[in-house]
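Only one protein chain is missing; all other protein chains are in place.
When the chains are written out, they are named A and B in that same order, and each has its own residue count from 1.
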Amino acid sequence: MELLPQALVDGILLGGIYITIAIAFSLTYGVMHVIDFAVGEWIMFGAFTGFYLNKWTGLDPFIFLPVIFVMYFVIGYLVQPIIHRVLSGTKGNPFLMGLVFTFGLAIMFRGLALTVFGYYSNSIPSMFSEGSFNFDNYGISITIPYVRLVGLVYALSITAILHYMLKKTNFGLGVRALAQHKDAAGLMGVNSKRTGSYVYGIYVGISAMTGVLLGCILSIGAQMGNEYTIFAFFVVVLAGMGYLAGVPWAALLLGMVQSIFMIYFNPSHTLLAVFVILYIILLVSPRGLFGKGV
Amino acid sequence: MHEPFLKVDAVTKCFGGLTAVNNVSFQVQKGEIVGLLGPNGAGKTTLFNVISGYYAPTHGSITFSGRDISGMPPYKLAALGIGRTFQVVKPFAGLTVLENVLIAAFLRYPKRADAERHAWNILDKTGLTDRANVTAAGLTLAGRKRLEIGKALALEPTFLLLDEVVAGLNPTEADKTVELIMQLKNEGMTILIVEHIMRVIMNISDRLVVLNFGEKIAEGTPAEVSRNPLVIEAYLGEAAA
Partner (left out) sequence: MKNFTARQGVLAFVVLALVFLPLLSSDTFVLRVVTEAVMWVGLAIAFDVIAGYTGYLNFGHGAFFGLGAYTVGILMMKAELPFAVALPAGGAVAALAALIAGFPTLRLKGAYFAIATWALSRAIQQLALNMDITGGPDGMRLDAFLNPQFFYYLMLGAVGGTFLVLWYLLERAPFGLKLKAIREDEEGAKALGLNPTMLKMQSFILSAIPTGILGGIYAYWITFIDPSSTLGDLVSDQAVVMVVFGGMGTLFGPAIGALLIFAFKTVFWAYLSKFQLLYLIILGALIAVSVVFMPNGLWGTMLKRRNTVRREPEAP
C-alpha cells in the first residue's frame, strides 16, 4: 500500500503531459473532422529533434521548446492544405480518404524515422534529469524527479494558453464555431481553410514539444509513435470525441493507469489494460465518460 | 370506434433544453392527405423524424394501424409500410438512379429479377425511365426530388411522409409532382405532407394541421384553417392580427 501515493502522484504528473497532446488532437478533430493517425509520429519527430539539438549544442533541451514549436508549427501549417484538399474533394468519400491520408503519413513517417534513427532507444538528458524532490512524512514517501515537476509546469502553462486562446480571442471563437458547425461558421466569415491550417500547425507544434518532454521523462525511439497514437485515441474516446472539457480527466486517468501498471503489474501489460478500458467505454458509453462526444 | 390509421398522441421532442415539438396530437384516417403547415422552425421536420423513427419521442406515443411504433427504428417502420422522403434529398450519389430505386425495391422483392421489374415500374411512374443509368449525382434538383419519391414508393408503403417534395421546382415540374400525388391518393395511399407552397398544400390536402413554435395551433379543412386568426397571426406576424 505504501506505493499507492507514489503511483497516484506519478499518474497525475504523466497525465498532465498527455492533456496537452490530447487537447490539441481533439481540437484538430473538431475543426477538420478527421482523425490524425500520425499524432504519435509528430511526437516522435519532436522528441528526436530535441535529442539532436541537445547533442549538437550541448544546451538543455528545454531551451529549444519554443524553437521546436515554431519549426513544427510551420511544418503542420504547410501539410494541412493537402489534407484540406483531400477532405474537400468531390470524388469518392472525402472523409474516408482523409483518414487514409493521415494513415499513409503515419506509415511514411515511421519508415523515415526507422531509416534515419534506427531501432535504438534513448533518452534526452536535461539539467533536471538528476535530482528529485523527496517527501517522507506521516509514513508516506514520495519521490518526484525534478524533470516531472517541470513537465507539470509545462502542461499547466500550455493548457492555460490554449484555454485563453479558445475562450478569449477572436481566433478561438472562430475555431469553436468551426468545431460546432462548419457551414454556419463559413457564413459567419470564418475562413475554414486558414483556421484549419493554424489549428493543425498548433497541434503539430504542441505534439512535437511534448515529445521532447516525454523524451526527457521516459524514452525515445523511432517506434514510440504507435504507443502515443493509441494514448491520444484513448483520451479522446474516453473524453468523448470532440468534447474538450472531458480531455483533462481522461488524460489523468490514462496517466494513472500507466503508473499503476508500472508499479504494481507488468508494464508491458499497460497497453492491454488501455485497450480493455477503451473497449468497455465504447461498449457502455460510446460518447465518452461524460456522454457528450459526437 | 374505428381505430385511426395514424395516431400522434401528445408527442413532445426535446433536444437538451430546447423543445422542438411540444405536446402535439392529431390523427390521420386511411386514404386521407393531411398537410402539416407552419413557419420555418415550427417543428415540422422534427415531427416527421419522430413519426418516421429517426428520433424517439421524449414523451407521448405514435400508433400506426393500431400498433405502438414510438421509438421503433426507421428500417422496421419501412417494413411496416411507412415510406418517407427527406427535405434535404438523400440520393446515393455514386450509384445510378436505377440502383437507388432497386435498393428500396429489395424490401418487398428479395430476388434481383423481381426487384428490377418493380424498380422499372417505379421509374416509369416517376418519369425517370430515361435517366435510369445516370448516377444520382448527375440529376437536376427536380430529378432528385422525384427520385426521393420513387425510392419511398419502391417500398410499397401504405403511408407516405412527403417532406417538401414540391418546393424549389418550377411550375411545370411542380404540377407533375402534384399530379403524381393525386394519382397516389386515388390508388388509396395515405399521405402526410409538409410543404411551403400554399397553393399546393391548400389544394391537395383534405385536412391541415398547423404548428407554430413546436405546438399545434390549428387543425381542420384548408378553408377552416385559412380563416383561423391564430394561423394568420403565425404567418403574417402580429401586425396583421
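Criterion: a contact is a pair of C-beta atoms (placed from the backbone, for glycine too) under 8 Å apart; a residue touches a chain by one contact, two chains touch by 3 or more.
What you see is a predicted model, and the numbers here were worked out from it, not measured in a lab.
Asker: Determine which one of A:F109, A:Y200, A:Y243 or A:F261 touches the chain that has been left out.
Answerer: A:F109
Asker: Thinking of the whole complex, not just what is shown, which of B:F106, B:W120, B:F213 or B:Y235 touches the missing chain?
Answerer: B:F106
Asker: Can you tell me which of A:I12, A:M127, A:L173 or A:I230 touches the chain that was removed from the display?
Answerer: Missing-chain contact among the listed residues: A:I230.
Asker: Need a quick check: the contact residues on chain B for the chain that isn't drawn.
Answerer: 52-54, 73-75, 78-79, 83-84, 86, 90-95, 99, 102-104, 106-107, 110, 112, 115, 151-152, 154-155
Asker: When the complex is taken as a whole, what residues of chain A touch the one chain not shown?
Answerer: Touching the chain left out of view, chain A contributes residues 29, 34-35, 37, 82, 85-86, 89, 91-93, 95-97, 99-101, 103-112, 114-115, 226, 230, 233, 237, 241, 266, 268-269, 271-272, 275, 278-279, 282-283, 286, 294.
Keep in mind that, in the parts below, only the chains that are shown with their structure count from here on.
Asker: State, to the nearest whole Å, the distance from the C-alpha centre of chain A to the C-alpha centre of chain B.
Answerer: 47
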